[in-house]
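Every protein chain but one is kept in place in this view of the complex.
Read from first to last, the chains carry the letters A, B and C; within each, the first residue is number 1.
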Amino acid sequence: MKLHGIYPPITTPFDHNGDIYKSKLRHNVEKWNRVGLSGYVVCGSTGESVFLTTEEKIALWGMVAECASDDKLLMAGTGVESVRETVALTNAAAGLGYKAAMVRTPHYYKNLVNNIDAQHLYFSSVADQARMPLMIYNWPQATGVDIHPEAVARLSEHPNIIAIKESSGNLEKVMQMIREVKAGFQVLVGSAPTLWPSLQIGAVGAVLAFANAAPYATITIWEAHRTREAEAGLDWQNRIGGPAVLVTTKYGIPGLKYAMDLNGYYGGPCRLPLRPLSPEAKREIEDAFQDLKG
Amino acid sequence: MKLHGIYPPITTPFDHNGDIYKSKLRHNVEKWNRVGLSGYVVCGSTGESVFLTTEEKIALWGMVAECASDDKLLMAGTGVESVRETVALTNAAAGLGYKAAMVRTPHYYKNLVNNIDAQHLYFSSVADQARMPLMIYNWPQATGVDIHPEAVARLSEHPNIIAIKESSGNLEKVMQMIREVKAGFQVLVGSAPTLWPSLQIGAVGAVLAFANAAPYATITIWEAHRTREAEAGLDWQNRIGGPAVLVTTKYGIPGLKYAMDLNGYYGGPCRLPLRPLSPEAKREIEDAFQDLKG
Amino acid sequence: MKLHGIYPPITTPFDHNGDIYKSKLRHNVEKWNRVGLSGYVVCGSTGESVFLTTEEKIALWGMVAECASDDKLLMAGTGVESVRETVALTNAAAGLGYKAAMVRTPHYYKNLVNNIDAQHLYFSSVADQARMPLMIYNWPQATGVDIHPEAVARLSEHPNIIAIKESSGNLEKVMQMIREVKAGFQVLVGSAPTLWPSLQIGAVGAVLAFANAAPYATITIWEAHRTREAEAGLDWQNRIGGPAVLVTTKYGIPGLKYAMDLNGYYGGPCRLPLRPLSPEAKREIEDAFQDLKG
Partner (left out) sequence: MKLHGIYPPITTPFDHNGDIYKSKLRHNVEKWNRVGLSGYVVCGSTGESVFLTTEEKIALWGMVAECASDDKLLMAGTGVESVRETVALTNAAAGLGYKAAMVRTPHYYKNLVNNIDAQHLYFSSVADQARMPLMIYNWPQATGVDIHPEAVARLSEHPNIIAIKESSGNLEKVMQMIREVKAGFQVLVGSAPTLWPSLQIGAVGAVLAFANAAPYATITIWEAHRTREAEAGLDWQNRIGGPAVLVTTKYGIPGLKYAMDLNGYYGGPCRLPLRPLSPEAKREIEDAFQDLKG
């Protein structure tokens, strides 16, 4: 299974009571269906998965499966701290038509799980019992755990672990992984501000929060990479760098949802404790996105 | 409500299928009932709460409520990332007879929630809607977030926030909090290796993983503090220091459960990815606990 | 050699050209001579040693040796990154009448020196060649390196390493060290906000920046410890906690020097890039020190 191209980890639309807003989800997916995205990741970090109950996750997977066009590959964010619950979630998503699971590094008991052996145990135990292939998900800025390239190299030997989404933004690490993993294991990145150089050094695709709001720009960079147009690629990269930092590092999901609202998608509110943007933050995002269409 | 004295954040017993082992839970609680503990915290970090489903948490709260003796104050670990779900869990526990909720700092979206305003919003929003009082829970070693004393001082003004369990082990911070919070706000600590000096500088109690396996020793320190027997207190502190580090920082919950097994409680296995102890680790714990009775 | 009691790591007075201000140094030392301090540490972190040339360090050691009263034990801060230069500085200070050297953990090449073997090599190599005994100096807040208690336990076996100044403020670590070092090895602390509990758990003394400006208060706590007056000790601790945080963590040496100016010592300016205090910071320090006499 090839995971090439650009995937948005889709945001979860909430209404003003904080409930999932099904019609707006359909609106977003139908609009994304018309862009050259390779698929969707449902219930990733950008989807506020840590704020969702199990029932809500399963409902979301079902809703997206209903309205995604057939050419989109569906991935489910299923990683929680325990092997047992991660397997259950993964197999629930597989039953709903998902093709791969994105599984985050466990991180709560840092003194026990932040080492190569524990990471190997976790991912291989999940993979052994999962009814679809896994993509490892590394995002140290949230988890406080940064998976070691050696752990990834070992895990790449497992037949049911096919990829990693590396969101640290650390290109040295991405390059080391690409050199050391088993042939065919796919390295995707999760950082829009370094998309262009990541593709240049061998990443096969990307899962980008930013692509929720401005998918065309990310696909343009992907196409520039495929057609070897270095100037265009770097130029577009420089156009998205600032805006991408705004809606990830600086203002996070509330910022991203506001950019979606600006670009014809439904962003809407986040669940607490994520807070609404200040008027100044909104204006900063408006300025940054005025030339980036959805 | 006074939260003085020693509380174990009780471990969750699992059978060898990984399911909750109800009869062993009853065994443990009945054994603890006979010791001078002030109460129990159910579904804390030591209870592997991040590995439990919502249904399992509710079941555990019910089981413990059934078999705890009347003199024990019951607290429920209810903090998850969202305000909404934390409120729901808190009110479910209140309905089962719990008297206070222990609520962990949110930490996943670190760039957005690791600041005083967001922490104030989170805890005051939960407290506004909770049907029982809250104890803030700070454990930076797991969460990567260390609540600022100023946030605690502000939150101590909220009528429904009555205490903090400060598990960082940082006594400077504990002392600063004690000086700055509203009169009556209670500071408990969560680190057995610094129990004695923490009581000396004004902590009113402690929630101690170590007390699962060796409650008498911790109560002895508490009593030495109440009766101002400084030599006995420091002597006992030095006796538990090494063993307490073993079953927390070094070997974590698997180590603690093994020490429980040694002392007549049921420890049993943890859920994956927490791993069984090596024979060397077991021997180290056996040596350390040979003079510490349960 | 006993290192009991309170030692200020003395500030280095500069005139408004940034040169060492010898007459003010003499003024300060003569004023401190009249207080019950156990001795002086010259060229520690608080002495802006990282801003001093080798010639200036040697000059300072000489000047203080001239005006310190005979009952004060003199220690020299001599630790720099290389073994070779640390030995040279240590032996220069010994030649000027100093009795012990305070030697900081090396820290620049963190990937190479931040491990137990390298720390053992560094300190034992220095100790082998030093003509006076060493006190290890650990201050992770500046160096980014936190010496492991196991390294300290191993180094405590060296006949020429007699003490540690542990400035992390981490009491769990201090207690572990006290349990694990060779009998007779002395543990001093370097954090005024935790002085009282540190003495309670077995620290024999303290090297306190705060004692530059308010030596009486720290000596009062020391005396309360010796005479077992727990209430007085804790009361004084709580009186110095806030002011001590101001002139260390919050405003650093510029704050401390300003508090010295308030209390009849010469503080004066720091070398750049340390900046003068704002008027607000000055007012905050004035308020905090109004009941703390020099």
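A few notes on this one:
The rule is simple: a residue touches a chain if its C-beta (ideal position, glycine included) is under 8 Å from a C-beta of that chain, and two chains touch if they have at least 3 such contacts.
Nothing here was measured: the structure is a model prediction, and the numbers come from that model.
Displayed chains that the missing chain touches over the full complex: A, C (touch as defined at the top).
Only one of the listed residues, C:T11, C:S45 or C:Q237, touches the absent chain: C:S45.
Of A:V35, A:I116 or A:I201, it is A:I201 that touches the chain left out of the display. Seen across the whole complex, the unshown chain contacts chain C at 18, 45, 50-51, 53-54, 80-85, 106, 108-113, 117-118, 121-122, 125, 141-144, 249-250, 252-254, 271-275. The missing chain lies against chain A, touching residues 169-172, 175-176, 179, 191, 193-194, 196-198, 200-202, 228, 230, 234, 237-238, 241-242, 245.
Just so it is clear, only the chains that are shown with their structure count from here on.
If you draw each protein chain as a dot and join the dots that touch, you get a simple line with two loose ends. Averaging Cα coordinates per chain and for the whole protein, the chain whose average falls nearest the overall one is B.
Summary of the copy comparison: rotating chain A onto chain C for the best CA superposition needs 180 degrees, to the nearest 5.
At the interface between chain B and chain C, two copies of one sequence, more than half of the residue numbers in use are shared by both copies. Taking each chain's centre as the mean of its C-alpha atoms, chain B lies 36 Å from chain C. Multi-chain contact residues of chain A (touching two or more other chains): none found.
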